[in-house]
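A short worksheet on the structure shown next.
Note that this is a trimmed complex: some chains were dropped, and none of the rest were shifted.
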Amino acid sequence: MAAYVNTRPELDAELRTLPARCYTDPEHFRRELEAIYYDMWLAAGRTEQIPAAGSYFLRQVGSASVIILRDERGDVAAFHNVCRHRGTLLCQQAQGRLAGRIQCAYHAWTYGLDGALLAAPHMEKVRGFREADFPLQRVATAVWDDHIFINLSPNPLPFEQHLAGLDRKFRPWRMEELKLVERKVYALKANWKLVIQNYSECLHCPNAHPLLSKKSHYLSGENEPPQPTYLGGRMELREGVATLSVDGQSNRSCLAGLSSEDRRRVYYYAILPNLLLNLHPDYMLSFTLWPLAADRTEVVCEWHFHPDEIAKPDFDPSGAIELWDVTNREDWALSDLAQAGIASRGYQPGPYSNREELLHALDQWVIERLETRRGAWSAAQVAGA
Amino acid sequence: MAAYVNTRPELDAELRTLPARCYTDPEHFRRELEAIYYDMWLAAGRTEQIPAAGSYFLRQVGSASVIILRDERGDVAAFHNVCRHRGTLLCQQAQGRLAGRIQCAYHAWTYGLDGALLAAPHMEKVRGFREADFPLQRVATAVWDDHIFINLSPNPLPFEQHLAGLDRKFRPWRMEELKLVERKVYALKANWKLVIQNYSECLHCPNAHPLLSKKSHYLSGENEPPQPTYLGGRMELREGVATLSVDGQSNRSCLAGLSSEDRRRVYYYAILPNLLLNLHPDYMLSFTLWPLAADRTEVVCEWHFHPDEIAKPDFDPSGAIELWDVTNREDWALSDLAQAGIASRGYQPGPYSNREELLHALDQWVIERLETRRGAWSAAQVAGA
């Protein structure tokens, strides 16, 4: 326990949580969508979801429906799922395979997998109409170790600036080699920021997560200083614990490239605004957040393992899945309670512990995004990063 | 196919569909109710629904509940379904028969079928109270070939100007002789304008309506130029097809008054804002639209046949009912998709085909109604009609 003395910088009791409206007001929520979710890089899925040309899946971001597909050249591309004729939604199924083109069910306007308008029937007597003027509207994409990111901004921040070196930091995990084994989707009655706040401190762990706390001490590890595009830290596995699973054991090998130190750690990185990335010695857990309303968020949680382990006859991911499913449900119940309390007339902004420094940083980050969009502030911060 | 060359006037690619807010914004919807649904003649039902004095049915128009009844003189009349005392809703059942009076369930204020307040108990010590000052509020009515129209405006456009000659045009069908055989009510997740737009072009038919397209070629027929109160056109039955039914055949006689040309045609008239009237050689199909919200519309579809045919032992309307029920469901699915796409962030107004000229006319008409109510514009247009 001597290892766990509180050495983090002091905070001031005058620093307080955000006003209630930041969690309850539909107009504030709309401004957050504009300044954050419609403007930043969002983790949308994994390349293994679209193995072949024409494979696609849909993502809903606020009011935007986005088609994410593999094009004829084998690249990942994304488009608004809306016909340029009369605005009809194009793809209706959540995922599937397109036969080389996207055709609107209404009047058969037909687009290539590169978004080009290939056919627009009965437009021959429309003066000045040219197919070239009506391609599908492209959504920016980037791929990092097989994580697909999309960006709805017409002028996205360069993706390298968004990653801000995390690609180098997490290179040893070779995430591109890992494969999806389980996906769980959770419906929260809580604002999306409460999910990140819950993720960014472990002071609640002894009370809320008895199972997790037996595997990893809540005061162990260290946080990085807050960064313009991410908030992260790591924790230590307790002695005798091999990974985060129900019994703390694993018959899986550690991921090949890890140092001896990283084989004893779990990394927790919130890559703003919507990816929570947990890197364990032998598996990767990811959460993507999808804000539905000021007080509702969908969370998609995925467990990824190395294919060599998946191929073994005694591969058994259930201990890792259960530990996190139990922990997730404990966290979402608390997030829902926080939302309910903040929405109550009795709520007043309260003080943070100095071990909640990342939460205060998140609050500040949100306020500054709303004030500047991705303007002078983040440009300066990112330039300095 | 040579018959189906595109001879309609050219359109300009700069003419575009309406902005998304016209389909999604509750405030825009409220303004449309005021300028259109609370101000224009609405098809509300058929006189056969109220055969005797005291027979009534209710219609909800936006927030207005309206009683439509047959009065003691045998005339059709309509009133707001609200007591003049404390505002209680009077009739609760969707239809029924009133025993010569309308009595409020709360304090027994009692009205005649002419709306006069006959009894108001315990008002004898209210200075200046006179029953004559508190009749039910009348809603204007008109009857055209047994179609009942209502108008919530205190100063309705003369009904003849609304019909604008359609009564003469459709006289041969003797619609007043036809009787209801089937009613289907559909709940759409789409703006009411999308239903009229879907109705006003057949470019979607080959793709969307395989059954209908076998009976009537989508490029056949002609549209009238857009009128201030209606948008209409006709299509041709294919060779060997007797009417629009599943097999294209009918053992019914054509309606007696039709010319040989009209026995080969189907007329499609959108009588703005809420009646879609399909006249076939042997039956009448009508749709009435009831906007519930910016993105929700109820559509009531009715099939009417001649009583001489209904009386025949081998009368079988199922082929006509099924053809249109199938086609309706195809259309509503597309309308719902259009609503979903227009509500999406990726929507941008798009260009119309020159065969979608009625849709552009509808858009313009809506915009002008919102700007002028039924002011100088429509007065001038109607005067010129």
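Details
The first chain written gets the first letter, and so on, giving A and B; residue counts start at 1 in each chain.
Just so we're on the same page, a contact is a pair of C-beta atoms (placed from the backbone, for glycine too) under 8 Å apart; a residue touches a chain by one contact, two chains touch by 3 or more.
As the structure is a computational prediction, the values presented were derived from the model and not from experiment.
Counting all copies of the one sequence in the full complex of this file gives 3, of which 2 are shown in place.
Assume only the chains that are shown with their structure count from here on.
Chain geometry summary: the mean Cα position of chain A and that of chain B are 48 Å apart.
Against chain B, in their complex, chain A makes its touches with residues 38, 61-66, 79-90, 92, 105-108, 121-130, 133-134, 137, 152. On the side of chain B, the complex with chain A involves touching residues 6, 8, 10-14, 17, 20, 197, 203-204, 206-208, 334, 337-338, 340-355.
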